Every structure is written in C-alpha cells, then in structure tokens.
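One protein chain is absent from this view; the other protein chains keep their places.
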Amino acid sequence: VFLLTDYGNSDEFAGVLRAVVVRDAPGATVSDLTHGVPPFDVRAGALALERSALHLGPGVVVAVVDPDVGGDRRAVAVEVRGWRGPRHLVGPDNGLLPWAVDALGGVRRAVELDTALAGASTFDGRDRFAPAAARLWAGAPLDGLGPAVDHETLVRLPFPVTVVAPGRVTTEVVWIDRFGNVQLAAGAPHAEQAGISSEATLELAGRRTPLRRVDAFTDIGDDEIGLVVDANRRLALCARRGAAATTIGARVGDVAVLSP
Amino acid sequence: VFLLTDYGNSDEFAGVLRAVVVRDAPGATVSDLTHGVPPFDVRAGALALERSALHLGPGVVVAVVDPDVGGDRRAVAVEVRGWRGPRHLVGPDNGLLPWAVDALGGVRRAVELDTALAGASTFDGRDRFAPAAARLWAGAPLDGLGPAVDHETLVRLPFPVTVVAPGRVTTEVVWIDRFGNVQLAAGAPHAEQAGISSEATLELAGRRTPLRRVDAFTDIGDDEIGLVVDANRRLALCARRGAAATTIGARVGDVAVLSP
Partner (left out) sequence: VFLLTDYGNSDEFAGVLRAVVVRDAPGATVSDLTHGVPPFDVRAGALALERSALHLGPGVVVAVVDPDVGGDRRAVAVEVRGWRGPRHLVGPDNGLLPWAVDALGGVRRAVELDTALAGASTFDGRDRFAPAAARLWAGAPLDGLGPAVDHETLVRLPFPVTVVAPGRVTTEVVWIDRFGNVQLAAGAPHAEQAGISSEATLELAGRRTPLRRVDAFTDIGDDEIGLVVDANRRLALCARRGAAATTIGARVGDVAVLSP
C-alpha cells in the first residue's frame, strides 16, 4: 500500500494513516511515497504521483490532497488497465489520481466510496480512504466498495501547457525540487522540434538566461545553468551543486520560453 | 511497533530507533506515528499520542520525548487494560504516556525498566526503550523487564483546562496543525452546554473574531473562521484552504474564550 498526501511529517496524520492500513490489512507493506505535497496543492500531488507511478510494484495507492474533504466532491477507488504496478488507486475525485491512472494504462473501472464508511468529516484519509485501500489490498472486490462511476466523469485537471513554434518552446515550471532543480512541462521532443540542441536562451519572469544543453549535472559549469533531460524525461534547468531555481528566480507556475 | 518521538527527520535518530527494533524483533512491522513532536515538548507528544491511540492495531508503542534522559526520571513499560489496540507502551515516566494509556483502557500493570539495559545516558530510545519494546513484541513477559511500579505513582501532566459557564466556554489552544487549524481542549458538549450553536465569538490574545459553526471545511467562507468538531471530537478553529492560526494569531497554550 503506497501513500501520498499533503499531511506533512510534523503532525501524526500520516502516522495514523499508516497505522490504519496496518491495522486493517495485517501483513501489508506500507510504503510512503511522500507526505510533503504542499498543503491543498492538488496539482503538485497529481504530478508527484504521476512521476512515481511507473516505478511502483503491485499494490494499492492511497492519495490524499483534499481541500474539499467533507464537501460534495466524491471519494473514489479506481482500477487501472495496466498489467504492471499498482492495480487500484483510492482518493478524492478532484484531479489527484487521473494522470497517474493514465500512466498506469487508464481506467478499467471506478466506484464511488460509500459514505456509510465515513466517520468524521475532516479526516477521510483515516476514516475512508485507508480502510478502503486495506480492503482492496486484502482482495475485496472493487464493486463492494460502492456504486460504479462513469469514468468519463472523473474530475481532471488541465494539463500544463507546452506550445512549440519554430525556434520557440513556451512551457511551464511544474516542479522545483529540494535541490532547486526546475522541472518544465516540456520534454526532449519539444526542444528538438524547436531546434534547440546545444545552446539556448531562457526567458522567465522577465529575465533572460543563457542555457547549455548537457547530459549530466557534472557537465554544468559553476556559473552556468544547464538544460537537462531529467529522470522523468522532462526538461529541467539545473545548476552545479546549487539551486537553479534561486539563480533564475523561478517559481512553480511560471511561464518559461526556450529559444535556440 | 509504533514510534512517536521528538527526534525529527533530519538526523538519523529516528532511523536508528527503527533499525534497532527491526534488529531485535525481526519480522516486526515498524510504523512511525510521528517524529515531529517539537523538541522537549512532552505535552505536545502526549496529546499526539492520545489522538493516535484509538486508531492503532495491536502492538507495542515506543514514545520518546525525554528532556530528562540520563537523569532520575524512571523509564517505564506499561500494559493497558483495553482489548483492542496496542497492549504495551514504553517510554519515560514524565507524563508522555498516561493520556494514551487512559484512552486504551487504563493501566493494568507497569514496570520500571532495569537500568542494566542502559548504554550511554543520552540516547535511551536506542539503548533502552527500543530494545524493551522489541522484547515485549516478541512475547517477553512484562515483569521480566524490571520491578513493578505502583501505577498511581506514574507522572501525569495537568490536563488542559476547559471551564463552562452559561454563555461562555473558557478553554485552551492545544494544537496547531500543519494546515493552521487551531484545536481547542473543549469538545462539542462544552459548546452545547454554553449554548453555542450557530454563531459564536472568539476572544483570543486580545482579539475578538466572529465564528460560524460548520460541519465541514467546505462550508467555511473565504474570509471567515469556522468552528468545527474535528476528527478527534474537539472544537477547532479553521479557515477555508488557509491557516486559521495565522488569521487569528493563535499559539499553543493561548486561552480561548467562546461565547454565543
């Protein structure tokens, strides 16, 4: 059972989630993906889950970034089509799950969790999602958890936009990691289409920065920003043992324009 | 084996605790409740452990918030009366355990850990508490760990005070979570006794704030502070996708007065 939330590690929220899974599914291996998603940031959670999805083994994912807990957003469990990796994902129907579901082969079936499972209305991770995941882990049939949901109706977030024009990629900063690497929505094919090979110019937040396309962090000079194809096959702006995000003043959501 | 400490996640303290449990109790599932209790804050740890206790399955709890490690405070292991959840709790005798023990049915027996188990005098989590917990997990009898303790002599912290008068609940801020929700010591019955139903006024830190009683975060308006019965059945002051603690300037330990 894999867990991804915005609960943080300071409070006991994530610990209670782990404990409920262990209590309801004795023998399950509980594996934290992260609890460090910024509070209420569904999109950041959806991206982190998508980046993780292809590296997971079999199991059930519980994902909770859920600003509308207790409201009328649905709580759902989704079965994916893929043959590898997790078979089920459980969480709020607010866009958190679909990108990871897509990466895992798309929806096979989905159900809305019966509200009868609910306790308090502020901690569905503990009271609804973790117990449902434990049941799925133990082999319970998906349709025992609640009524079927037309998967065309699952809420989807707008995907980050990347536009390629000759000599120009317009894209978006989607993630700044702990090391200050700046991940863009665009991938290597976008750069190629725009004719960006060795040198490039970045426009971001009103500043122009020269970039050099490199294969590894070690190829980046000390006062230089490198353009790397990162471990998720996206373009990233990186510094040598430093935080590129600070150097170029990037924040998540900023528009980035790359030109040769 | 459940772990709750103020060790943080930056150093390897919590990791060594986990490793010692796994080493001494191969096959045990180690489940972190949290290591984010503020340093030396026994009360915060006791409250977090109490909030968690009812959601845990069978096992042993190791709790360490222990400013007096190496001094003459006792190290104890407690067996609880309850039929569900953890059967044993291990930690310093400084008030950290009793509220959780109460939640789990009260003390059946308690022992003082033999100091003969001790190594260095600064890391009892590693050298005394985790090994004792591993032995209990593996089925060792409680009285093999040390001499019996009269459980009336276990150190107890003063419980947060809530006073209800007609039209007035005087209580205390006991927890501010990662989302900025402000938990009070008072519960829903206190509010009812004082005649607080839909609207209320909060006095805290010299400021007055209007409150509206709501069932869920989604019922709170954008510029409003809601009064919620939270997942621990306590009253909490909450904002919509924001930090109520910042808005109202609340800190743990502040006195809060609610009136209709």
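Labels A and B are assigned to the chains in the order they are written; within every chain, residues are numbered from 1.
The definition used in the following text is that a contact is a pair of C-beta atoms (placed from the backbone, for glycine too) under 8 Å apart; a residue touches a chain by one contact, two chains touch by 3 or more.
All of these numbers come straight from a predicted model, not from anything done at the bench.
**Q** Determine which one of B:Y7, B:W99, B:W137 or B:F217 touches the chain that has been left out.
**A** Answering carefully, the residue with contact to the hidden chain is B:Y7.
**Q** Looking at the whole complex, which of A:V42, A:V149, A:V228 or A:A256 touches the chain that is not displayed?
**A** Here the residue in touch with the unshown chain is A:V228.
**Q** Since one chain has been left out of the picture, which residues of chain A touch it in the full complex?
**A** Against the missing chain, chain A presents residues 2, 4, 9, 29, 31-36, 48-49, 51-52, 55-57, 177-179, 215-219, 228-231, 233, 241.
**Q** At which residues does chain B meet the chain that is not included here?
**A** 7-16, 18-20, 22-24, 26, 30, 39-40, 67-72, 119-123, 126-127
Keep this in mind: only the chains that are shown with their structure count from here on.
**Q** Where the CA atoms of chain A average out and where those of chain B average out, how many Å apart are those spots?
**A** The mean C-alpha positions of chain A and chain B differ by 31 Å.
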